[in-house]
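With one protein chain held back, the other chains of the complex are shown just where they sit.
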């Protein structure tokens, strides 16, 4: 077996389920891989660890990050995207005049600094969000709860659950994807030299991970969930169930291009569309060769599609 | 000939305790009266209940955090004192080394933690972060102490041709003790914060998670009572560390240093 | 009758500068020789280039951060000294108040910053965070200083029936000066870190973003040279603050305190 | 009073006691008994000198009177408590503020009494002139010699013109000529302002020259071995120094001192 280290972007959760599934049910082993998952955290910069050679693969949060790798000449390449829909959302309190997306720009917005450096820039340009309304979000929704006229960023599969349970109401949820933010998410990135030296290893990792995701979504995922809870003892069954349900309902993993080309697929057209939007918003310079940042070589092979229930 | 008074009287424990309880009662009353929801500000009773409910989880996390704190404090003490001694040897060494120490002090570790993880293993990164925070006060205060040796005594040691080593052991270290201990009291609290910040920043890997992670996690889940329970544990640890170091100071200084004796004897 | 030596000799600037330059040269050599890519460890020359390239952005951020630092340091100094004075008034006040001060010190601000945002405006939250970090060393050291008054002098003031206020002004404050200044030197650096951590945690709003945000942003963008450029600005600010406070100490203490005079005069 | 001496008055002076120590005891936390069952009257207007071997408790007596320490037994009674507000003390160490100039050190007691700098200036300069430190008024204590430091402390005690002055070996670090001069200055001041003085010295000659009463203490818990009264009416001058009375006082004090020391040494 080839030893492989994979860094995720957050603590173990259902959003990483496919990878845990592939470890737990022996898919990676069948592809000749011995995978160790290094779970992330608020400050863990997975791409930096990848670039420094501390891990072999890393989970990328969104496509903007990929553009930035290109801009900074960091030899990291995106080889697959497990999510077709970036689950990033805005939430607002219901019934305070913030029920439509058009209402949001005027509200105080709690956003994390990584969003501030990326999506926010586009939101400003595309929808007129304002810097002076931005306040930091440190993965604690109390300030949002305390201020009824505020909005907060979140992940479709997690923050609304906490708000429902602790805040005692169901917030309005706006999936940015629905408003034109067509970034990829939960991508697999690796170093350019890994691709050059051991393309076979990369292919096996991508294929096995895709298989893992199909299994996680559609088959028995108890082992994977047990593993998630072992890595992250705070994780509850309720949260996992909620996430899974939301992922399925919104087609986070398996929708759009994935329906025809299989999970993990990336297309040049969507990349171009997203890049043009971001370049127009000034999030990234228009003159970078963003195509260097990804490759279609390992995906679109319909791997594992047979696992999807008819 | 040293008075045999007990090191700690009931007042030293009782009074702070009483004041603390009063403050908690006020808090409880405020929360109840204003009907503040627990996710904004939980009442002390709620926090206590949570503390008891989650005791296993929280106390095992506390142990992890305290482990890092103690380790960091020890390393910071050793390094701080060692560097202070080195600096005290000559003005030239001071000029050459102090800028680095200051640079280390003002480097915002949470901001660079992602980088530290690139250079170091996570466990070491946490320790380095906690160490960096606790280190400077100890260095700075010990330096002041070493520089404040009475000139008459310095002359005496010069006269008897004391070696640098002897000056250190018999003169400079005892002279610097009061300031060093004050530095240690500052450093103790900072090591605790350092350990927490470091854990947040450099994150321990899965198995042993400290209180910092519990706090963030609880915040993420909006389990604010648990967050406060974890904060309460941290505060109590801080008080305990301070108390221990203050008692140490008292034992080491009573009898001779002004700061630790009563006047009319 | 005080010697008219200049406060700062060329050595006090030249030597640290030379050592610093040597260290930078070593770093540059290492990076070039080992061919370390800039996103792992950028060479000083690259950082300098970035610093010049992004000067407008970085310096305006620096101003924001320094503003918070200075404000926090001033507030921390005032509060630290005031509380130290209060505590010095009586053992009872000390017993009642010190636990709160310690609790504040060990409270990990980044962990509670989200809550601070609930209770306070962001600008104030940042200030409170930075203040909390700088406050304790000043309190602790000033307390030690106030407690270390020579007993003979204390007797003298008692004898002349000096009011508590007079004792403070003419005896305790001057006595505590060396320790207070050491506390200030520690606090200065901590206020800077505090300002940065606070900005990360409690964040200033859109218009003026400080260096902390620049660092994190650069980290996300993998623009590590810019991150180092911002860090370099922070280090330089820290050195400048320390230098200014050290010069202040020298001016205030030379002539009478051991720590600021040469021996053979 | 077994060691009688001829020309010395043995009768009690009738002046009222300014402060009276009654059966005073002072035991330190270390267990050391510095004073036990100690009685002493300080009478108004007198020049009382405590003589005794090193460590017998003289400084302790002064500290108790000054209120800087509390007796562990007995009582200290003040007949005129307002006197307590104008005490001057010269400690055994100079005890100067290290950060303040000689001028500011001498200014201190006046400053504490609320006197403005300009108003105090002439008195400070007078006091500095008395002790010969006028040229050093801007020097810091560390720039002074041991004797100069002590003189600064003396000037500080004189500057308030106290009604009760306590001096603990103030002239020990001074050369004899300066010492004689300051002795005479002190007597002149006392005459001018009618102060009461409690004085500690190791010089029998000085004691005999200055005092109206000498109390010789024993090393054994400060018990009093002998008490010698000297007629305050005798003018203190060179004639007195060569007089029979002076010689008698000296001899008697010396003898008492020797007894005190021999008694204590086992």
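The chains carry the letters A, B, C and D, assigned in the order they are written, with residues numbered from 1 in each.
Here, a residue touches a chain if its C-beta (ideal position, glycine included) is under 8 Å from a C-beta of that chain, and two chains touch if they have at least 3 such contacts.
As the structure is a prediction and not an experimental result, all values here were calculated from the model.
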| item | value |
| --- | --- |
| Contact residue for the chain not shown (choose from B:156, B:236 or B:251) | B:156 |
| Full-complex contact with the absent chain, from D:172, D:187 or D:247 | D:172 |
| Contact with the hidden chain (one of D:36, D:204 or D:228) | D:204 |
| Residues in chain D touching the chain absent from view | 28, 30, 32, 51-55, 58-59, 92-93, 132, 139, 143-148, 151, 168-169, 172-179, 202-204, 254, 257-258, 261, 265 |
| For chain B, the residues touching the chain missing from this view | 1-2, 150, 152-153, 155-162, 166, 170-171, 174, 177, 255-257 |
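The rule is short, and it goes like this: only the chains that are shown with their structure count from here on.
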| item | value |
| --- | --- |
| Interchain centroid distance [CA atoms averaged], chain A/chain D, Å | 88 |
| Distance from chain D to chain C - Cα centre to Cα centre, in angstrom | 50 |
| Two or more partner chains touched - positions in chain B | 40, 110, 114-115, 118, 200, 216, 219, 224 |
| Multi-chain contact residues (two or more partners), chain A | 45, 48, 52, 138-140, 142, 146 |
